[in-house]
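Of the protein chains in this complex, all but one are displayed in their positions.
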Amino acid sequence: MQKMRFSSLAVQNFLLTTAGTLFFTTLILLISGISPLAVYQLLFFGAFSSPSKIADLLMLAAPLLLCAAGLTLTFAAGLYNLGIEGQLTLGAIFAMLPLRLWPDLPPPLLWVLAFLAGALGGSLWAASTASLKIYAQVNEIFAGLGMNFLAMGIALYLVFGPWQRIGTASMSGTEPLPNELWLPTLPNLRLAPLAPLLALSALGIVWFLLAHTKWGISVRATGLNPIAAENLGVPTNLRLFETLFGCGILAGIAGAIQILGVFHGLIPNVSSGIGLLALLIVLLVQAQPTWLLPIVLLFASFAIGSVQLPLALNVDSNISGVLQGSLVLFALMARGIQERRQKKH
Amino acid sequence: MHLAHHVLPTQPLSARMTNALALVALADSVKPFLKLESCVKRMFRSFLPKFGLVWLSTILLLAACSSSQSPTSNLPTVSSTTASSPNPDSAYTFGMLLVGPNNDFGWSQAHYEGAKYAEAKVPGTKFIFVDKVNPADRPGIKVEQIVDDLVNKGAKFIISNSDDFKDGTREAAKAHPDVLFLHVSGDDQLTAKAPKNLGNVMGKMEYGKMIAGCAAALQTKTGKVAYLGPLINDETRRLVNAAFLGANYCWQNLRADKPSEKLDFSVTWIGFWFNIPGTTLDPTVVANEFINAGHDVIISGVDTTEALVEANKATKAGKEIFAIPYDFKDACKQAPAVCLGVPYFNWGPYYVKTLTALKAGSWKPSWEWLAPDWKNLNDLDTTAVGFLPGPALAAENKAKLDEFIAKLAGKDFDLFVGPLNFQDGTVYLKAGEKADEKKIWYMSQLLEGIKGKSK
Amino acid sequence: MNLDQFWVDLAAVLASASPLILATLGETITERAGVINLSLDGTMLLAAMVGFAVGFQSQNVGLGLLAAALVGGFIGLILGFLSLSLRQSQTAVGFVLALLCTDLSSFLGNAYVRVPGVAVPSMPIPFLKDLPILGKLFFHHDLIVYSSFILTPALSWFLFQTRNGLILRALGEQPTAAFARGINVIQYRYFYTILGGMLVGLAGAAYSLDLKQGWSHRHIAGMGWIALAIVIFGAWQPWRVAFGCYLFSALQVLASRSQSLWPSVPTQVFQVAPFALMLGFLVLVNLSNKPPSTPREAQISLRWLSLAKLMLLMQGLLHSLAASPPAALGKPFYNDEP
Partner (left out) sequence: MDVSIFDLTKTFGKVRANEQIRLHFAAGQIHGVLGENGAGKSTLMKLLAGFLRPDAGEIWLDGQPVKLLNPAIALRVGIGMVAQEPLVIPAFTALENFYCASPASAMPNLASARQRLLNYAEQFGFTIQPDLPVANLTVGQRQQLEILRLLALGAKLLILDEPTTGISALQKKALFEALRKLAAEGKTILFVSHKLEEVAEICTTVSILRAGRVAGEGQMIMPQPQDHLLSLMFGQEIQTKNPSLPQKSETSSAQSVWKLDSVTLREGSRSLPNLNLDIPAGTILGLAGLEGEGQQLFLRLLAGRLRPKTGQFWLKDVEMTNSAPKAFREAGIHYVPADRLAEGLVGKFSLVEHLSLLSKMPGLLINLRSAQAQAGAAIATYAIKAAPTTPLAALSGGNQQRAMLALIPAHCTGLLFDQPTRGLDILSARAVWQQLLARKAAGTAIVFASVDLDELLKYSDSILVFHGGRVSKALDRTDLSATQLAELIGGVGFVAGE
């Protein structure tokens, strides 16, 4: 019974969303004089066309999933953690510290240290946003935004200042890490299996925390009705702090992956918009951990698939962002229309 | 929505041409999927009720199908590069990574047009490219990934055009030992970091910059010349120093008014080759700062044309400001009224030479530094670096500039000659000492007399 | 630095703040009506692109500006439809629109990257431009800058002196009271969301057709978020918002100056200084606003406040900073419930 109801509503919603999105992106493509079919082919399937593409897909999906899992926590508590970009950046910066300070330690130990440092950096940054929110009533959206810019400033300062390459001050980042410090990859692929494994376990932990622990249920209560939660004895401010802190940890680990597994050094734009994309994903799935993995993979596949667009079709690859954004927009629209209809009945 | 029709982009000629190329490429990429149509249909029918997951699982399964049914389709495994090339008897494909857009009126367009020139001149070659490879336009996308794509499309020779691609190009070259790489502006050959299949090339732009500096010094009324610097490294310091030397020489020796005071020569670095909002300084703001501080000639060292645009704006507002853009021969066109000229790269002849050698199998990766054709600086079939005077350059100054160019072309004249000191007072060249190539290439500081940061 | 140079710099600051003023005042209008338009960054980019493209195609600056305003208004309409009619979270819709429009601007604007286009012509005002100092400061600009000069007092006058301004503020403060007075809250909110969006759109075009002529990928990304922060900093008061804009552009000029003035300070410090400042101010403003709800919080905020007071050496300043957002900002309004 329940399944039936679930599917009829959800299928309607899904159809409305996809139809709207495809209509919109097709329109955009047609306006630009581009054949939509060819573009869709690459966007949807391009990321699976070769093992190296799949490897890239997974290496993008890993930090994305970590951030999305973290955001699932904050969303459960009713927070828009726009500061996740900054948390990721700080994670990356902190992850660089042990690598620069003690480069002679055995690599596995350094990796552990880097991940721990990354988690610390991200969570510190998140904690400051949380404090601003709780003690100074600065809306977390604006606190987060401000902290993002500050984080960017710190990264820039390091890359152009104390950590610059000898004789150079360039956006291309710090001197690359020695090869032995890179996270080990599969032969001939840029896939460091540790990254997706970490991300999957983070997702598992978040799902478990939210679904099966008392803490998780009190977080959800805080997000759904803070007044009632407070009346029922939940320390809501503490929950806000904890979820932001937890999100910071995961974003920080994502930052460490960017350093150890992707860029092999600090670049100013180390976050690469992954945090914002994760926000989009979490908005789309309404912070349900069960839907996170497929949607993360889907969004990552768009991003990777779109890389080939300029080469194959001379189409700007930003169309993947258009597709991702309009997907969420139309999902919101479908939700709104459905709620309206339900209300009328 | 009717508004959108006004917005309809008119594709530039070049874009249309690449479109045609892309169609060919598309046909190849589509083939394996056509076979899979039934596979897709089956999947959609059986999974439809589970919606969201369908989409994803379809894609995943399709991927699985595609790699199992057509293993040779377009896998980039190193050994099969040649085998998997779509048409074995087709053209020699060479690829290019551009840091900016291929229509930037600057560095990237110069490379793009050079490659198009070579493609036309050397029969049997095919040119493919990816532009805007930079962290602002393609966040998170790395050089290696794009090289993979180029190799997949059959590229056997790949040019990467930014100093920023140094690490990525080296890694990509290691990953594709059968493909040859040319990194423009790099020095891996000099530092012996280069794998066997990676070469470096650069043009001797310092001459172009000397001429630019000279033009600036000849035309300035306030005696204040500004240099809009990109990021700071050996190359950019070299170019600023060259411009300064040229300017200083002409200021002291070629001005009719024989100015007694020293030339004011300032540089502000924005932090990258072009503006990345919120990350670099804004070149527009910096250019305006120059203008407000009394500089009346701005020499641009960045890939984009803000200096020219702002000079033009200020001139329209009643001031008299000039600018010297950079990189691309047609750069003046954006605002001819204030353009004193442009030092530019002309990569065509070198690419022709290289492609010919490549086709003959005789190209060996090395480090090359291409000099201008002093016989005719602007002979597009021979020179690597040129200087086109702009409409705003006064006739008398143009004559003097030609005089200066003639001097440079002469055997005995050089400006990198001592005594020259660095900004911190240490000696760069002792009196009478002439700099060798390495001393010019590795420029560790700005010269004494330049206002601005060295690091 | 001599005094003349100072006036020149000040004039440059006044001019370069003009797009920000259009955007922040547009957002002020929208938020005064109780709607948060979080899409500013994307809206400005898309409008900048469309404005430039239309100007380029038609060789007519006016059409470009008009198109940009229409784009901004259209995005306001979408935000209105999803949040006012379909009752989705304003924050979520605005955020999605911000990202979507950013990518859309890059995608659709591909063909216009760094092509030379049209620009708003400079228009010194006869006679007035020859005034000492004042002429240099205020009358040597173009229409966009002049309109930014006019907009601040105009909006201030509109908000606080006119019948419609009063209604606008009522929408954001107490929509039920506005409804009781016969105001169609939803319709009015639509109107002001669109109007504010149009100003934001104009701000985008003010960049691409004037201040930073031309179009390139993510030409002005980041400015929208800054504008949002400035609106809060300015406490939804036109004059204070404008002051925030001028402060921001002054800091930007200082950043490019800093290389020659203080070579030892990395430029990046100045680049992010506005954000640090903004956060600091938000904290002070909120701490001084907030009635402590528990003794512990009172202690904490007192401690911070006394520290801040010590630093500022001005007791009164915090009180003058006190400001609160429109009471109903971001809250949905329904009139069909008992």
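Each chain carries a letter (A, B and C) given by its place in the written order, and its residues are counted from 1.
Please note the rule applied: a residue touches a chain if its C-beta (ideal position, glycine included) is under 8 Å from a C-beta of that chain, and two chains touch if they have at least 3 such contacts.
Worth saying up front: this structure is predicted, and the values here are computed from it rather than measured.
Among the displayed chains, contact with the absent chain in the complete complex occurs for A, C. The chain not shown here is touched by just one of A:L110, A:L158, A:A195 or A:A229, and that residue is A:A229. Checked against the full complex, the one of C:L10, C:M123, C:L143 or C:I183 touching the unshown chain is C:I183.
Of the candidate positions C:L137, C:I167 or C:V269, contact with the hidden chain is made by C:I167.
On the side of subunit A, touch with the chain left out of the figure occurs at residues 212-218, 220-221, 224-225, 227-235.
On the side of subunit C, touch with the chain left out of the figure occurs at residues 161, 163, 166-167, 169-170, 173-174, 176-184, 294-295, 326-327, 335, 338.
Just so we're on the same page, only the chains that are shown with their structure count from here on.
In terms of the distance between Cα centroids, subunit A is separated most widely from B. Note on chain placement: the centre of subunit B and the centre of subunit C lie 36 Å apart, centres being C-alpha means.
Subunit A and subunit C have Cα centroids separated by 28 Å. With touch defined as above, residues shared between interfaces to two or more other chains in subunit C number as follows: 106, 108, 110, 217, 222, 267, 271.
Residue positions of subunit B touching 2 or more other chains, listed in rising order: 7, 9, 11, 15, 132, 136, 269, 271, 276, 278-279.
Looking at the complex, you find that subunit A touches subunit C at residues 28, 31-32, 80, 82, 132, 135-139, 141-143, 145-147, 149-150, 152-154, 156-157, 160-161, 276, 279-280, 283, 316, 318-322, 324-326, 328-329, 332-333, 335-337, 339-340. Those residues of subunit B that touch subunit A in the complex are listed here as 4-5, 7-9, 11, 15, 18-19, 21-22, 25-26, 29-30, 33, 49, 51-53, 55-56, 59-60, 62-63, 66-67, 73-78, 128-132, 134-136, 138-142, 144-146, 148-150, 152-153, 163-164, 166-167, 175, 231-234, 269, 271-272, 276, 278-280, 442, 444, 455. Within the complex formed with subunit B, the residues of subunit A that make contact are 7, 10-11, 14, 31-33, 38, 41-42, 44-45, 47-54, 56, 60, 149, 152, 156, 160, 164, 167-172, 176, 188, 190, 262-265, 267-269, 271-274, 291, 294-295, 297-298, 301, 303, 307-308, 310-314, 317.
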